[in-house]
Structures are given as structure tokens and as C-alpha cells.
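The complex appears here minus one protein chain, its other protein chains still in place.
Should a chain be cited, it is by its letter among A and B, assigned in written order, with residues numbered from 1 in that chain.
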Amino acid sequence: MKELQELAHKLLSDGTVKVVIGYEEGPRGVRPAFITDAAQAGTLIFDKRCVQNLAAYLNPRRKQITQLGKAAIVVKGCDARSVAGLIREKQVERDNLVIIAVRCGGVLESPEADRELTSETVSVRCAGCVDREPKLYDYLTGEVLPEPPVNTRRTEQIAELEKMSPADRWKFWTGELSRCIRCHACREACPMCFCVQCTAEKTQPQWIDPSPTPRGNRAWQTMRVLHQAGRCVDCLECERACPEHIPLGLLARYVADSVERRFEYTASEDPSVRAPLGVFRNDDGEEFIR
Amino acid sequence: MNIYQPHLMRIQEITDETADTRTLKLEFKDPSVAEKFQFSAGQFGEYSVFGEGESTFCIASPPTRTGYIECSFKATGKVTQALRRLSVGDTLGFRGPYGNHFPLEEMKGHSVVFIAGGIGLAPVRCVIWNVLDLRDQFKDVTIIYGARTVDDLVYKRELEEWAQRSDVKLCLAVDPGGETPDWKGLVARIPTAVETAVTTAEDSFAVICGPPIMIKFTLPVLAKLGFPGERIYTTLENRMKCGLGKCGRCNIGPTYVCKDGPVFTAAQIQELPQEF
Partner (left out) sequence: MTQRFLSNAGLAALVTELVAAHTRVIAPARASDDPEQIDYVSIHKLEDAAIGVRLPRRSLKELFLPPSEVLLYYRQTKDGVEIREVPTKAPPQVILGATPCDVAGLEVVDKVMGWDYRDELWFGRREATTIVSVLCTVMDSTCFCTAVGLGPDSFRGSDVLLVPVTGGYLAHVITPKGEALLQGHGADASEAMQAEATAAQDEARKKVEPNLATIPAELSGWLAKNFDNPVWKTIALRCHGCGACAAVCPTCHCFDIVDEHEGADEGTRRRNWDSCQTEKFTLHASGHNPRQTQSERFRQRIQHKFSIYPSRFGEILCTGCGRCSRSCPGGMDLPKIVGELIAMSQAEPEVKNQ
């Protein structure tokens, strides 16, 4: 942590960056920090409560942040994959960003209460993580931490879903999505949802019904998760933001797994690696064209 | 009574003012509503195409003419494009009248200077006819109206009517480059046209409506002539949905455009937070 704080202090004092986007202690646990004054660099922390994916704050539409100037961002390995996505898709210029990666030992589900990492408390997304030693960075900080316990809850849920008949699965998702109120918090919290005009907001034609009805909700959520295919890093910010507690991460993970199976690809930490949705290869499968 | 339920209207007449601006003349389908319907100059309504949505326009016809209302609009979004696809005889919805109005009573016995640009003539036209229908209750009536090009002038047949009247001073203008070879009016932007056509603010009210940039440069001209902020009236627009103060969308600070407006004085607008 001291390493991180000193690095932030240096980057701000020598003018390399104008703001360090990281984590700090807030009234309700860990919260995102925007340090513009080198004297405040000591407030930066990193621990297992640092759940948030801060890459969302690099969205070029967030003018209140971009106008602060060049940023440094603190990322875990998973977050770095979002940053890579933003660079790959030309939303962020690599030269205009300082990436401070932190070695991670797994995170809890919530940034609020501190507790021991167990197979019950660790976030489901840490299961199978290969990014604990980040690869995209300007600076790599923190000590190597032990591998976190594995929370199998979601793997089990997905296995259950895969066993269901399509009709039962339809019923399951219609039920879960019936709670959706179309607040779009999932979209706003997602680092990869940076479109100036979301497809859901196009009115001519109205592709997606705007009202929270079963039809509109199914259309909205399936469209969003498909637009995330190959781009989503499973940060679960969507699920954390959802005021109706819909298991959005379940849907996102399922699509990510499908992309991995079909294209042998997960959202890469290397911005130069092309993502399946942006590439056509001659050997792409076409068995669905009959 | 559901306040969100519209009256059903039938399109009586369609006039294309310009290539992109259309006027609809609407009659109430329910004769009992038609009989009772009243409004004041400056008020607006929510006009809807069922299945597409509602859109906010002022009532462009004067309250002195009963049995119908008119609206003028440009097809910019989903609902206005849908309005353009309607024909004479088609049904649409109307909720209103909403908002405040121009202070006709206060203006009586005084002179009125009307200034409008482009489609901004629509709300002003309502007041103009309201005044002309009660002509002897007002002193001098001056109308300064301009657009980018001759084609962009709206209500062309009424401009001719006003030009013929001896009790109206009409000054038409188009922007430099917008004139045609037979154009007889001014070639100037509105602020310059106002300087040319208006010589005094004495005993006068100003009613002004048009693109924000036109208003920005015309207000100093009016100030120089001696119009105090309290005697310059304009209308404000903002994104609206309910039109009646509940959906929380159209406020500028504590001022709700749908309830405290859309008619404001220049003095009131100066006090508003600059968030519009």
C-alpha cells in the first residue's frame, strides 16, 4: 500500500498525471478515490474490499473526469482487461493513461465490511482467475498474495441452468427479469457500455421497448449481454449496481463462457489482440447457416 | 378523471409552411369539448400520435378563434415524424391547455412590438392574431419577422395579410444570402432589423421568440431602445413529458417551464440559473 501511495504522490507532484483514480476508505467501506492533490495520496488503499472496477471512470463521455486531465488508474488484473478493452476499442489512448496494476489475492463480494476470505465470502468471479499477476501496466505494485479460495456457487448455478430445458430456462429468466425496472444502472456502471447512444435509446426505429414489461426486459438484457460478448470481464459491477438484485452476472458469465468455447477467447489484457466481435476469420464456424 | 388522458382531435387541414415545417388545423372530435374549450395566448399542449408518443408545442392559433386549434412543428424526432405521416381526417390526441400565458390584459392600451425568427413565429403568431382580433384595444402594432431564407419564412399567406393592413407595421427580413431576386423586404439579421424598424420603447411591450442566438443578440438592442426587462416577453422550451408539473423534467432551478412558463419576461430569465 505504501508503495502505491508513494507512487501516486510522485506522479502527482511531478505533474505526470493530474488525477489518480484509485480506492480509498469511505463512510461505508471502500469507495473510488479521485486524488488530484499529492498531499492526499496517503488516502489510497488496496485490500480485499477493493471490489470496484474503476475502468468505468475512463469513459470519455465522463467529461467531469476527463477535464481533470491525464489520469493514472489503479487496476487489478481483471480491471486491466477492461482498460485493455477501452484501448482496443479506441475509447482511451494508451499514451494518455498511466496504469498502476496491483497484485491481487481475490476480493470479497462487497466493498463494505472487512472479513476473512473464505469459499463463502470470496467473490464468485475470482474462481479460475488467471490475472492475479497483471500484465498490462506501467507500474506493478503489491506483494504476491496466496491464491484465494474458490467460490463454486455460480458454477453450480450455471450447471443447473444448463440442465434445464429451454422452456424452463425461459421461465427462469423471464421470472428474474420481471423485476427489471429499466433503470439501466447496469449499463451506467459497466466499463464497456460507453456508447454515446445506446441501442435501447434509439427511437427511430424503437428497437427495444422502453417500458419494464417482460418483452422489453428480455430484449434489453439479452441485447446488452450479447453486446458484451467477448468484452465483458466479469467484474460484476452490473450486478452490484442493480437495485432489483437481478443475477446479471450469471447471464454475463454464461455468455463469456460461450465465447470462450466457440472462439477460444476471453477478454484479453493485451489491447493488440483482436476480439471476436470485431474480427472475421475464414475458419469461423458457419454451422448455424442452414 | 385521468389527467393524462388526451382529447381526440381530427385533422381538418394540413399546410406545409416550408419544406420542413407543417401546420395542422385540428378540431375536437367531441362537440361538447369543442364548445367548452378555452385557452390563452402562449399556452401549450401535448399532441400525440397514438402508438408513437406525445410532443410539446404551443397552441399556434389565437384564443379569439374558436372551434379549432392549430400547431406548427418541424419533424425532428420520432413523434414529429409520425405527425408528418398523418393525413386530413386522421385522429391524434391533445392534452392541454397547459402553462401560463402572455399578459394580454396588461398589454391592452399599449403598443406591442412582435419579434420572431424562423419557426419562432408560431407562438408569437398566436398573440399577434389575438391582438389583431381586438385591434382597437391596442395602440401601435409592429411585427418584425425574419428567417434564414425566403423559403424558411412560415405563415406566408398571413405575412401577406399583415402586409396589407394599414394598422400594422410589418418588417420582413432574411439573412444575407437568403434573399431571392424579387425579395422586397430587408436583407439583415433580426437584431439589425429591429434597430431599423423600432424607434421607441415608449408605452410598448415586446414579444420575442426565436432561436436562442437571435434572442441573445436582440435583447441588447431592445435594452438600448429602453425596453425594461419586465416588458419584454418570450417563451422558453425544455424537454417535457407530462406538461403539468409532475414528471420532474422541465425545471430550471425552482422554475418549472410547464407551470411557471412557458411565457417569461427577460427580467425573469436573467434570474434563472443558467441551466437551459
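We adopt the following convention: contacts are C-beta pairs under 8 Å (C-beta built on N, C-alpha and C of every residue); 3 or more make two chains touch, one makes a residue touch a chain.
Because the structure is predicted, anything quoted here is derived from the model rather than measured.
S.K.: When the whole complex is taken into account, which chains on show are touched by the absent chain?
M.R.: Touched by the chain not displayed, across the whole complex: A, B.
S.K.: Thinking of the whole complex, not just what is shown, which of B:Leu26, B:Cys171 or B:Ile252 touches the missing chain?
M.R.: Among B:Leu26, B:Cys171 or B:Ile252, only B:Ile252 touches the chain that is not shown.
S.K.: Which of these, A:Gln64, A:Ser165 or A:Asn282, touches the one chain of the complex that we don't see?
M.R.: Checking the options A:Gln64, A:Ser165 or A:Asn282, the one contacting the hidden chain is A:Gln64.
S.K.: Hey, which of A:Arg94, A:Arg182 or A:Arg274 is the one touching the hidden chain?
M.R.: A:Arg182
S.K.: Can you list, in ascending order, the chain A residues touching the missing chain?
M.R.: Listed in rising order, the touching residues are 26-34, 52, 56-57, 61-65, 68, 111, 181-189, 201, 209-213, 216, 237, 240-245.
S.K.: Residue-wise, where is chain B in contact with the chain that is not depicted?
M.R.: 1-6, 8, 10, 29, 48-54, 76-77, 80, 90-91, 93, 237-239, 241-242, 244-249, 251-254, 259, 273-276
Note that only the chains that are shown with their structure count from here on.
S.K.: Could you grab the centroid distance between chain A and chain B? Build each centroid from C-alpha atoms only and quote it in angstrom.
M.R.: 49
S.K.: Touching chain A in the complex: which residues of chain B?
M.R.: 77-78, 81
S.K.: Could you please specify the touching residues of chain A with respect to chain B in the complex?
M.R.: 203-204, 206
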